[in-house]
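Here it is: the structure, laid out below.
With one protein chain removed, the remaining protein chains of the complex are shown where they sit.
Naming follows writing order (A, B and C), and every chain is counted from residue 1.
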Amino acid sequence: MAWQSLDIQRRSATTTPMPGARQATEVAKLIDISQCIGCKACQVACMEWNDLRGEVGHCAGVYDNPGDLDSQTWTLMRYTELENNGRLEWLIRKDGCMHCQDPGCLKACPAPGAIVQYANGIVDFHQEHCIGCGYCITGCPFNIPRLSEKDHKAYKCSLCSDRVAVGQSPACVKTCPTGALHFGSKEAMKDHADHRIADLKSRGFSNAGLYDPPGVQGTHVMYVLQHADHPEWYAGLPRDPAISPWIGLWKGLAKPLAIGAMAAITLASLFHYIIKGPNAISKETEKEVEHDSRSQ
Amino acid sequence: MNVTRRQFLQITAAGLGSSSLALLGFSPQPALAEIRNFKLARTTETRNTCPYCSVSCGVLLYSLGDKSKNVKTEIIHIEGDPDNPVNRGTLCPKGAGLLDMIHSADRLKYPEVREPGASDWKRIGWDEAFERIAKHLKSDRDANFIKTNDAGVTVNRWNTTGFLASSAASNEAGYLLHKVARGLGVVALDTQARV
Amino acid sequence: MIRDPNDLQRYTASDRVIHWIVGICFILAGLSGLALFHPAFWPFTLLFGSSTWTRILHPYFGLIMTLSFLLMALRFWQLNRMNQIDWAWLRRVGEMVDGDDHNMPEQGKYNGGQKLLFWLLLFGTILLLFSGIVIWRAWFHFEIGQVRLASVVHAAVAAVMIGLIMVHVYASIWVKGTIRAMWYGTVTRAWARQHHLAWYRQMLGLGNSQPR
Partner (left out) sequence: MTNHWVDIKNADLILIMGGNAAEAHPCGFKWVMEAKATRKAKLVVVDPRFTRSAAVSDFYAPIRPGADIAFLGGVIRYLLSNDKIHHDYVKAYTNASFLINEGFGFADGLFTGYNADKRSYDQASWQYQLDAQGFAQIDDTLQNPQCVLQILKRHYDRYTPEVVSQVTGTPQADFLKVCEFIADTSAPDRTMTICYALGWTHHTVGTQNIRTMAIIQLLLGNMGMAGGGVNALRGHSNVQGITDQGFYTEMLPGYLGSPSDSDKTREEYLAKRTPKPVRPNQMNYGQNFPKWHTSLMKAWFGNAATADNGFCYDWLPKKEAAYDVLALFEQMDRGRMNGFICQGFNPQASVPHKAKVDGALAKLKFLVVIDPLATETAEFWKHHKDFNEVKTDAIQTEVFRLPATCFAEQDGTFTNSSRVIQWHWKGADGPGEALSDLDIIAGVFTRLRALYAKDGGAFPEPVLGLSWPYRIANQPNPEELTMEMSGKALADVTDLKDSTKVLAKAGEQLSGFAQLRDDGTTASGNWIYCGMWSQAGNLTARRDPSDPTGLGQSHNWGFSWPANRRILYNRASCDAAGKPWDASRAVIKWDGAKWAGNDIPDMRPDAKPEEGVMPFIMNQEGVARLFGVERMLDGPLPEHYEPYETPLGLNPMHPDNPLAVSNPAARIYPGVLESLGKADEFPYVATTYRLVEHFHFWTKHAVLNAITQPEQFVEIGEELAREKGIRNGGRVRVRSKRGQILAVAVVTKRIRSFGVNGRKVHMVGIPFHWGFRGATHPGHIANSLTPFIGDANIQTPEFKAFLVTIEPA
């Protein structure tokens, strides 16, 4: 079955359902942190494929370069040195868009079609529709999208939707030298993760597990963690990410409520006018005014 | 008064909710999004080998154009060759960044010479470069060639000009340079592989 | 230019200018804000050149609105101090809406409703300013938690303010003879006597003991 990456299942700032008759296979990228050597091949391949070249920055005392995600850096290795039970562990997490099943960015986006979720689960930004408001950043539970300083559009990992659409894997996955990155149907990735977790458990990582947070209805980028009980050890991976309740309120309840209120005021005004009529000057007052004028 | 009334009307209309939008003439949403075009669709694919480490990963060079006569071929993308049994399509960060090495601003484009004591380069042509280098080599070889050693043994060596060879150039280049060097009697030769 | 000499001056020219600056900015900010708030209003972006222009301009509309409104508030705040009569008026506002204003306490230049509106709008504007700055990514970078909170505050306050302004506008339409006060600066004596008796007396130099 094709990845059907052109079929859309969700579209930003759109209130009616998308055509959904065709069933697409959900895809996923699996990031097995226990197999990651932090070589940054994924970072380079991502930049190369997507024609991105950021600034040549500086060394800030760590290996994290560039220092943060930006419009030219859609994926980034984050390194954590952890002393655990007297042994050093170097936890290296590939940060980037998680392609949530319930994407906070898409929910927050005010521009119709600037953010779409394809039927295969990929969440993609369409910069030509982006207005640069940054609401996607506000909505994202993983702090991923970044506004470009140059064009003020928001950018993030597209899971190489252009490659996936023609049956290829994302550039980062293809390049990964150690097989820390895998790509396939979400089901297959979960199966693969099960094997990896069993292997890790056999090597003493009793808390190994899959990171596929239910708070965002699961993600299309998942992690195998050696310490699934402590996701925060991995450069602050959120323990139980969900779209912030503020965002829920803002983009959920507030919308119909406000529109309803405005409509109500409008209708109330209209019908009040019709029913009660205008508040005109009474004859009585006019007489009194005449009286007052005379008495002046 | 007009402005206020217009605002009023607009709010009224909009307040009816999104379902009425179509009445105002806004078309339904497209069913298909446009993804970024697949940039390799009409490129030429060439099989090559990564020049960095000794894993010698297979790489695929993607270049613009179909190698027709009037087109200057330009490599626009490089990725791993999935057929190569060692790298199976993967590339490390160096290999994944090969494109920028090929197109580096530091690529040399013309033969140049720095004259003795000069503070900068001077562009020269290949003929001049070959001619001048050949003359240097000949005059040093002729002046310092040793036919026999003190014991009278034929040694036929030239040890006042040294050769260092790349360990990232092809076997063919390394072989030819070795053949030429020994043919000239060079003994002062070594390769990057030593260090 | 032709004026009834009997008309009462309610707003000076500069009052009116500043009001309309605020008003225009509010409309622009409101339309652009609504466009970003709900897809139903997205077509409003066409009014501003493009959707991106809408995003760019909205905060500047808001900023000009805020500054001019603050200037206006500086002029009017003393006239809008609430007193006992205002609260009494507000308690009876239902009667008036129902069409019977006979029992409404007599009002000065502004009635309790107008005063309350003034303070609500002032408070709302300040909230919009601060929350707007927090979410204005072109210039500022705030903590994500603050941005999220500010987004909600900004939207909610804006919605409430739009509601208030709708009431404000409707009130001016409903009460005949009102709009001209902001148009030409004057009202008829009858209008003043009918709706702002105390102010009317003050303007005409009449005592308080006048019978109705």
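Operating definition for what follows: a contact is a pair of C-beta atoms (placed from the backbone, for glycine too) under 8 Å apart; a residue touches a chain by one contact, two chains touch by 3 or more.
Predicted model only: the values in this text are computed from it and were never measured.
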Sort by label and list the shown chains the missing chain touches. A, B
Determine and list the chain B residues touching the chain excluded from the picture. 44, 46-58, 61, 63, 72-75, 78, 80, 83-88, 90-102, 104-119, 121, 126, 129-138, 140-142, 144-145, 147, 149, 151, 153-180, 182-195
Logged for chain A, residues touching the omitted partner chain are 34-41, 43-44, 47-48, 53-63, 65-66, 81, 83, 87-90, 92, 177-179, 196, 199, 202-203
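Basically, only the chains that are shown with their structure count from here on.
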Roughly how far is chain A from chain B, centre to centre by C-alpha average, rounded to an integer in Å? 36
In whole angstrom, how far does the Cα centroid of chain B sit from the Cα centroid of chain C? 66
Quick one: report the Å distance separating chain A from chain C, using the average Cα coordinate of each chain. 38
By residue number and range, which residues of chain A touch two or more other chains? 14-15, 112, 259, 262, 266
Would you give the residues of chain B that are in contact with at least 2 other chains, written as numbers and ranges? 8, 11, 14, 17-18
Enumerate the contact residues on chain A facing chain C in the complex. 13-15, 108, 110-112, 129-135, 137-138, 143, 147, 152, 244, 246-247, 249-250, 254-255, 257-259, 261-262, 265-266, 269, 272-273, 276-282, 285-286, 288-289, 292-293, 295-296
Which stretch or stretches of chain B touch chain A in the complex? 8, 11-12, 14-18, 28-39, 41, 77-80, 87, 89-93, 95-97, 99-100
Could you please specify the touching residues of chain A with respect to chain B in the complex? 5-8, 11, 14-16, 18-19, 39-41, 43-45, 48-49, 112-113, 116, 118, 124, 126, 158, 161-163, 165-166, 171, 174-177, 259, 262-263, 266-267, 270
